[in-house]
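A single protein chain has been removed from this complex, and every other one stays in its place.
Note that the chains are named A, B and C in the order they appear, and that numbering of residues resets to 1 at the start of each chain.
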Amino acid sequence: MNIDDQIALQLFQKMLLIRLFEEKVIAYYPEQEMKTPVHLCIGQEAIAAGVCAHLQPTDTIFSTHRNHGHCLAKGLDIKKLLAEFYGKKTGCSGGRGGSMHPADPTCGILGTSAIVGGGIPLAVGAAWASSMQGKNEVSVAFFGDGASEEGTFHESLNFAALKNIPVIFVCENNSYATASPFASRQPLTVSIADKANGYGMPGVRIDGNDVLEVYRVAGEAMTRARQGQGPTLIEAETFRWMAHVGPVDDTKTGHRPAPELAAWRNKCPVQRLQQLLLNKGIINSNQEEKLRHEIDTDLEAAISYAKQAAAPTKEDLLNHVYAD
Amino acid sequence: MNIDDQIALQLFQKMLLIRLFEEKVIAYYPEQEMKTPVHLCIGQEAIAAGVCAHLQPTDTIFSTHRNHGHCLAKGLDIKKLLAEFYGKKTGCSGGRGGSMHPADPTCGILGTSAIVGGGIPLAVGAAWASSMQGKNEVSVAFFGDGASEEGTFHESLNFAALKNIPVIFVCENNSYATASPFASRQPLTVSIADKANGYGMPGVRIDGNDVLEVYRVAGEAMTRARQGQGPTLIEAETFRWMAHVGPVDDTKTGHRPAPELAAWRNKCPVQRLQQLLLNKGIINSNQEEKLRHEIDTDLEAAISYAKQAAAPTKEDLLNHVYAD
Amino acid sequence: MPWTTPSIKTFTPVATANEATHRQRTYREAIAEGLHDLLAKDPSVFIMGEGVDDASGVFGTTLGLVDTFGKDRIVDTPIAENGITGIAMGAAIKGMRPIFIHMRPDFLLISLDQLLNHAAKWSYMSNGQVPVPLTIRCIIGRGWGSAAQHSQSIQALLTHLPGLKVVMPATAYDAKGLLVAAVRDNNPVVIMEHRWLYDNPGYVPAELYEVPIGKALVCKKGQHLTIVATSMMVHEAMRAAEELKKANIEAEVLDMRSIKPWDKECVVTSVKKTGRLIIADTGHRYGGVAAEVAAEIAERCWDSLKAPIRRITMPECPVPAAASLEELYYPNYKDIIRTAQGLLP
Partner (left out) sequence: MPWTTPSIKTFTPVATANEATHRQRTYREAIAEGLHDLLAKDPSVFIMGEGVDDASGVFGTTLGLVDTFGKDRIVDTPIAENGITGIAMGAAIKGMRPIFIHMRPDFLLISLDQLLNHAAKWSYMSNGQVPVPLTIRCIIGRGWGSAAQHSQSIQALLTHLPGLKVVMPATAYDAKGLLVAAVRDNNPVVIMEHRWLYDNPGYVPAELYEVPIGKALVCKKGQHLTIVATSMMVHEAMRAAEELKKANIEAEVLDMRSIKPWDKECVVTSVKKTGRLIIADTGHRYGGVAAEVAAEIAERCWDSLKAPIRRITMPECPVPAAASLEELYYPNYKDIIRTAQGLLP
């Protein structure tokens, strides 16, 4: 297999993991044991996979309320993540964070904010620290279209451009913030990527459902960052399939128009790459079946693990308010 | 006198009033009776005069810590303003605001914030209210280059563009925020006016020391706003002659390079228009002398008034925390 | 979503007990009706906030308003809490009466500069010339792992500096009456609602009545101790009082209603009678509302107090996500009962 094919296969594996992980959450959520608000990223997997494929464990990412995909793509263990959703001591945040606040420094996840726009400056600061420390590391800020309306977006881009910081701003534009459409929040005459010009920074708008394009464009941004050429803003157009929060279809509840979702379902990023891999003979359908099965087995094991793990108790409540 | 000449003369009168007002503050400040931190606008008079010449009393302005020029240009009475500096009951804010917080709703000054970037959204909101009320009023946000770094700048521009609000953003770029040069705060590859593009809004960079240019460009922005064509961002390049705060020359204290100030002193906006008026014969030097004298007399009278006015007392301390 | 259907035992406040058989509405409906009628009556009132016109309608409180009043008066906004607060305030000082809605109080932390350095100070700084008739609504979240950034009850941060008014309705009656009072007030008023009270029914008159800001409510009379409570803790206090009654302890339960300004006279009168005070607040302890009430009443009722004043608040840590920790985290009627028993001889 040539290197491009290998990469494509790895991207597929990551996207599939994310998709199946989210579907597993949907399957088990009705049991009401996962007591945490879940913001599913089905439909948006290509961005997490394509961007994180370029990252080392020492590179950092900062995500949002909608972080499952980013965390999995960055290497967070599914057991740790699911145990967190189940509020367990062995969860990646000891059960204190729930689905909105995963942390795992061993794979470069230095905590997650669910305040819209809150994580963007953290990514700038972490990348700045890396360059002050003379390390060749980058940091990625993942955020939604809604977050680009917060002042922190502007402040972060200005500072990153000013100081030439090795950070990549990845805006997942899924056209909605909760059920509020883009047109209610930003002028339609300009894109989010256009805003990069105001900081003298490259801004690229891409098809966020095309993982190979994401991979390519993110790669260029990483190269620029690692070579000291500063930050890049990537706006990746995509769509979320499920409701803003919870395992439901919100076109049925009147939050979004059903035809819009239907159109985007036809642009499924996982399906798209799978078709390509099959067409090119990089995998065959048996292998694909097997891969799905393996992932499913792992996920089932992780669910069992998470369910059986011990919950934090009274002794845990008050510790770590302050670090030692 | 034709209309253009009349306007030029009025602009000159306003600029001269501002200049002489600030010089009067400098003259009396050492007495230490004006117990308020003064942020003088000498060198920047053309922007206040050129913009406010288009405004009615019902139009509103929102200024900053450096507000004297804007307030005078908008018609705030010199007695009320000086009494405020002297901390008197008859000051425009009853002595509670000092030089940083003038207010006078009768001339469209609905309060002033000295929080950098704090007034920008207020201007957007006031203009929005006017349009909701079906009035043909505009609002102007004056702010410095430093304020364009705050999140409120971005948030305000986005909202104003989105809702097509009749507000004019006037950034007085004097290259410094306190003693921090522009290059320490924003990438040099882009201007502040450039940022307007990111919101699909016209952004114009002009010579802020050329009052006729300010007047012309502001007029266009007002027309757009009043005709329902939405906001404009004007970046006016200028320079302040005095220290950030207080009646001193801060090139002598090492805060800024002396040659830079010297170069800008040669671009004095008052001098420039005066020369034009003299050359064109719109005024002669006698008339100019007389005008200066009249203004000075008024200012002296206002100073005496302010000094003699009554200070607020214990009964005043706690009132108006809440409006009735 | 399971977490949208919490349940809490409710009660009928003394003051409205007679009308308890009359017109019943839930806390949610009371707010919805108040908003509708305020909009219908006063053209300067309008609603703004993220998603106020969507199919969830801010937990059902703004549902349908956009159909009646249109997009110009029910304004969906970008996500930019500080700037938008300033914009709302700008509209308020130019003659409008905006109601700016946040889904959670937690997001107000972004807007504290506009709230505290601007809105709260504007009347004073302008010598009373420029009032700020701005209403902010926000809804306290709790439970289902909402965790540290989506469960806070930050009233103390809003009350410390002078200039804002803060109210916390505990009943359907107050939810509407305090909303009406807030919108008609010429000052910035923050209404902190509680998500767990939304389904509670209660007496709600049809007209646009006001519950006066600054006045507390005696929910139950009693002579052995006073319990001053806020928001959801009023219900915990009432439940505790019921249980205590079985042991012949008569607690007087006061609903603070208005956190700032607050009704010192009402609390003083009660404590002068009972000599004992527990304050149960939904917020944190350090410098919280309970601290203020405790400090003030300890001074004013020095001669009457027979036991130390006790505070019941959230513990000294951020809100954890795990259900096992949430359970330990939030104080409830049992804590009130235990504390009350400790105070009595």
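Note that a contact is a pair of C-beta atoms (placed from the backbone, for glycine too) under 8 Å apart; a residue touches a chain by one contact, two chains touch by 3 or more.
Not measured: the values here are computed from a predicted model.
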item: Hidden-chain contact residue, picked from the options A:Leu55, A:Leu122 or A:Ile282; value: A:Leu122
item: Given A:Met132, A:Ala263 or A:Ala301, the one touching the chain that is not displayed; value: A:Met132
item: Of B:Gln44, B:Ser113 or B:Asn158, the one touching the omitted chain in the full complex; value: B:Ser113
item: Residue ranges of chain C at the interface with the undisplayed chain; value: 82, 106, 109-110, 112-113, 116-117, 120-121, 124-125, 147-149, 152, 154, 156-157, 159-163, 260, 283-292, 294-296, 298-299, 302, 307-311, 316-318, 320
item: Residues of chain B (touch criterion as defined above) contacting the omitted chain; value: 32, 35-37, 84, 87-88, 91, 93, 95-101, 113-118, 146-147, 149-151, 177-180, 184-186, 245-246, 248, 250, 253-255, 311-314, 316-318, 321
item: For chain A, residues in touch with the removed chain; value: 60, 62, 93-97, 101, 103-105, 110-111, 113, 115, 118, 120-130, 132-133, 139, 151-152, 154-156, 158-159, 162, 319-324
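Note that only the chains that are shown with their structure count from here on.
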item: Whole-Å separation of chain centres (CA-atom averages), chain B against chain C; value: 41
item: Where chain A and chain C are represented by their mean Cα positions, the distance between them in whole Å; value: 36
item: Cα-centroid distance, chain A relative to chain B, in whole angstrom; value: 46
item: Interface hub residues of chain A, defined as touching at least two other chains; value: 149-151, 185-186
item: Per-residue overlap in chain C, given as positions that touch at least 2 other chains; value: 77-78, 80, 82-83
